[in-house]
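Every protein chain but one is kept in place in this view of the complex.
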Amino acid sequence: MSDLATRELSMMEAIREAIVQEMRCDPRVILLGEDVGKFGGAFHVTHDLLEEFGPRRVWDTPISEAGFMGIGVGAALTGMRPIVELQYADFIFCAMDQVVNEAAKLRLMSGGQASVPLVIRAPQGATGRGAQHSQSVEAWFMHTPGMKVVLPSNPYDAKGLLTSALRDDNPVLFLEHKLLYGSASPGGGTAKSDPAIGRLGRVVPEESYTIPLGKADIKRAGKHVTVVATAVMVHRALVVADQLANEGIEVEVIDPRTLAPLDTDTILSSLRRTHRAVVVSEDTRRAGVGAELVAVMMEGGFDDLDAPVLRVCAADTPIPFAPAAQDHVIPNESDILAAIRRVLE
Amino acid sequence: MSDLATRELSMMEAIREAIVQEMRCDPRVILLGEDVGKFGGAFHVTHDLLEEFGPRRVWDTPISEAGFMGIGVGAALTGMRPIVELQYADFIFCAMDQVVNEAAKLRLMSGGQASVPLVIRAPQGATGRGAQHSQSVEAWFMHTPGMKVVLPSNPYDAKGLLTSALRDDNPVLFLEHKLLYGSASPGGGTAKSDPAIGRLGRVVPEESYTIPLGKADIKRAGKHVTVVATAVMVHRALVVADQLANEGIEVEVIDPRTLAPLDTDTILSSLRRTHRAVVVSEDTRRAGVGAELVAVMMEGGFDDLDAPVLRVCAADTPIPFAPAAQDHVIPNESDILAAIRRVLE
Amino acid sequence: MNDLTHQLAPFDFTGLDQEFLLGMHRRMLQAREFEEQLYYLFLSRTMPGTMHQATGQEAVAVGVVSALLADDYVTSTHRGHAHCVAKGVALDAMMAEMFAKRTGSCKGMGGSMHLCDFSRGMLGAFGIVGAGIPIAAGAALSARVRGTQQVAVSFFGDGATNEGIFHETLNMASLWKLPALFVIENNQYALSMSVQESSALPNLAARAAAYAIPGEQVDGNNVVAVYRAARAAADRARRGEGPTVLECITYRFRGHARFEASGYRDPAEVEAWKRLDPILRLAEALQAEGLATSAELEQIEAEVRAELEAAIAFAEASPDAEAGDYLQYITAETAHV
Partner (left out) sequence: MNDLTHQLAPFDFTGLDQEFLLGMHRRMLQAREFEEQLYYLFLSRTMPGTMHQATGQEAVAVGVVSALLADDYVTSTHRGHAHCVAKGVALDAMMAEMFAKRTGSCKGMGGSMHLCDFSRGMLGAFGIVGAGIPIAAGAALSARVRGTQQVAVSFFGDGATNEGIFHETLNMASLWKLPALFVIENNQYALSMSVQESSALPNLAARAAAYAIPGEQVDGNNVVAVYRAARAAADRARRGEGPTVLECITYRFRGHARFEASGYRDPAEVEAWKRLDPILRLAEALQAEGLATSAELEQIEAEVRAELEAAIAFAEASPDAEAGDYLQYITAETAHV
């Protein structure tokens, strides 16, 4: 870790560093959530923040998601820049009214008087804990005008995107995939790591930096097919891209990074070069992220398309507990490979 | 009203009749909600039910959406067929956890032991009441595996679909557009009626009947372009279809009636005949109903398409109060007409 | 105590000067007149949206807000006009908002159920019952973090106390000793449901005990009693001693919304309460104590009526909010990223 140019961080550490750096330079940034203080957060993202910033900046809350989300909204309306952490993204439904009806609508309802610089952080993704601790919730909030939705795939992006989110004047949902943390889980054991997760974005500069919300990133350039993927699916898509490279098939892998706003330009210009596309997302299929990406390509890229854009998404089911069943529900490399081969036919 | 063959009902009356008839023949059907008893419901849908069925069947609840939704789930798990009425669909976010994490997931989580025959009724749609009383919420629940979502466009369909929903063993969200009720609002005045709303489905048989969930209905046959529309948008699409007929353009108008499950066969076979399509929905555009319909046509009808399928949806914004602004956000006949002309180019 | 018709608090004017008292009287009249004018506007022409009148409840809004400072915060409800008037939101802008005009407090984007004026610390009416409760607590938390002396008040109805968010917020406000004031406007009904039908413990102030918060019932139709209770609670909050729950017992003279007929209420009950009109009660007490003559009071009434006529004229003369106006208000432009 001595050579900063090659300093590596886990995504957990990168997220923590973005929080620490913003809290040091902006006294308006405060933190609320369950076990975020003394305990350091269920996934240890906020460890030692209470010690550094004290109880006026770091608030350990009772189990009252709707209540502390509303407190976050009220604090945001009155000059703070709160970070509200949910222990698992699945619990956001307990606070849904404050997010959808208040945080996201207040600016419009007030005729532009209100701004709600609130960042909601939540770990998500299927990691074997059953249907109430496994969901990917991004689509509900893409469908919530007034919200921004961020879903990083690696430590470097996570730090820059979170820094931007913390400086944004709108409510931002910042979703963190548990398999990407590289950190311990509340159970104590480390979250099952995923072989597909490569070294992408491991090197993270120590100084603070921003990555604009609404700007996609091409993780791998290619000319035969465009794959738009998020979070863990970026890594699985890259594995498949490596395999296909051996066959001379060049896959372009695009990570939107933010789903709202969505960088349609990067996606559509890629399509103009490849004429074929597959979208890969861990959320459930019906009316999900994949549907929006397909619709965007239908509207903006129809004449470029030589084949239908295919969706590779989670099956339309609550996430089952059994590992074999969960793995069947969540997209994997062979699902992605099969879809790519179909659009290349 | 003497001649039953031509008996006409408002959608409010048709919905009430379905409830009354099921409650008479099935003692498991009970009703819970705010002001549903003594007051007869905010939109008068449940008037006189307390008198007929008594307080063991009709429960006037406090303002505790999450609580009485959960009570509905528990009653459904133990042999009842509860109808939970929300006063406005926007308030479902207060009960979101019980709908998404419990009602919709219990069957899977229990390995098929549980069934949750729960019908959630909620009035929705923009009628000038501002951002917290105007939303169309169907997309969030299309994206909730385990839920069925019904959105009728007229009295005849509403009665048959609600009867089916009340006999279904799964949780069903039954959404009722306020502009279609033809009934009074809690303010006392009647909801602003819409000139576009025609006589579609006004004639309603008195005897009980069912319309299967998951079966779309072709409201008007045509061979030049397919328009898939829901609720009020069905009526607006029919107005546009009449106009275009004068130009010799035959528009096929399909009302899916249920969004989950979605009758993709009817939609795709229409597309095979028309080769062009427009989807019209009142929910906001991003990751909404329109996106799913477009994705379905991309996957199942790509080779049939002579033009991109276009979405006509609400703008991605909370619904503004000012009538001119609301009307600009919500799709109208000229928006639909413009989209159809574009796909016909 | 839920039925004021049996126990009224006497007016205690000690230490309150005439100007302050007449100011409260004027505020109550402004709120009353604002809504009564609207009532007839809704009857006589097509107005956009709907409205919920607080007619008869004005003493709660005015009494509480009179105990606050200009930079204190308030969150309100669907029945929020009186709170806005009390907090000093311009009548012109409020009326223009009801007409969906560009000159409205919310540029015509919010309407009756979302009236707000951040320059006045009025963070908004909320159309979602209970939604403003944690938001006021959040404003109180923010004041604590910023180290100011501000307090935050949340107004909400008896029905709102059955929302879980009420319970969650009170617990945190008490744990953290937030400078917050939770004002229950107990007007006896939540739409058609009486407090007895919807709350297992009709003494709503008593619910505060579950969170070690002092809870007090007040004659909500006595603006001075409300002011004194709110002042004590606000002072306590500023001293860092934590939140207070104030249950103000009152009654709405009109229907739940617009012309709702309230058939669920006994006309005799309505009549009994109308005899306890908070504005008349203050007027009588002021005259009895020689603090105002009927002439002075009529003068104030005339002035208020003129203000409202001017507000309506302003609204009518203002440009309508237009089709594309909303586009600029969906998201905030963030300069510094």
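Letters A, B and C mark the chains in the order given here, with residues in each chain numbered from 1 onward.
Here, a contact is a pair of C-beta atoms (placed from the backbone, for glycine too) under 8 Å apart; a residue touches a chain by one contact, two chains touch by 3 or more.
It should be emphasised that the depicted structure is a prediction, and the values quoted were computed from it without experimental measurement.
S.K.: Among B:Asp168, B:Glu282, B:Asp316 or B:Asp335, which one touches the chain that has been omitted from the display?
M.R.: Selected residue, touching the omitted chain: B:Asp168.
S.K.: Quick one: say which of C:Gln37, C:Thr75 or C:Asn162 touches the chain that got left out.
M.R.: Residue touching the absent chain, from the options given: C:Asn162.
S.K.: Would you indicate which residue among A:Val20, A:Ala325 or A:Leu344 is in contact with the undisplayed chain?
M.R.: A:Ala325
S.K.: For review purposes, identify every residue of chain A that touches the missing chain, sorted by number.
M.R.: Touching the chain left out of view, chain A contributes residues 34-35, 38-39, 42, 60-67, 90-91, 94, 128-133, 185-189, 315-318, 320-325, 327-329.
S.K.: Residues on chain C that touch the omitted chain in the whole complex?
M.R.: Residues 162-168, 170-171, 174-175, 197-201, 206-207, 209-213 of chain C touch the chain that is not shown.
S.K.: May I ask you to list the residues on chain B that touch the chain which is not drawn?
M.R.: Chain B touches the missing chain through residues 30, 56-57, 59, 61-62, 64, 66-80, 82, 97-98, 101-102, 106-115, 145-146, 148, 164, 167-170, 210, 212-213.
As a convention for this text, only the chains that are shown with their structure count from here on.
S.K.: Where centres are the averaged C-alpha coordinates, which chain has the largest centre distance to chain C?
M.R.: Most remote chain from chain C, centroid-wise, comes out as A.
S.K.: Based on mean C-alpha positions, which chain is nearest the centroid of every protein C-alpha shown?
M.R.: B
S.K.: Averaging only over C-alpha atoms, locate the centres of chain A and chain B and give their separation in whole Å.
M.R.: Computed value for the inter-centroid distance: 32 Å.
S.K.: Would you kindly tell me how far, in whole Å, the mean C-alpha position of chain C lies from that of chain B?
M.R.: So the centroids are 36 Å from each other.
S.K.: Quick one: which residues in chain C touch 2 or more of the other chains?
M.R.: In chain C, residues 106, 108-110, 114, 126, 128, 164, 326, 329-330 touch at least two other chains, as defined above.
S.K.: If I count partner chains per residue in chain A, which residues reach a count of at least 2?
M.R.: Residues 97, 101, 108-109, 145-146.
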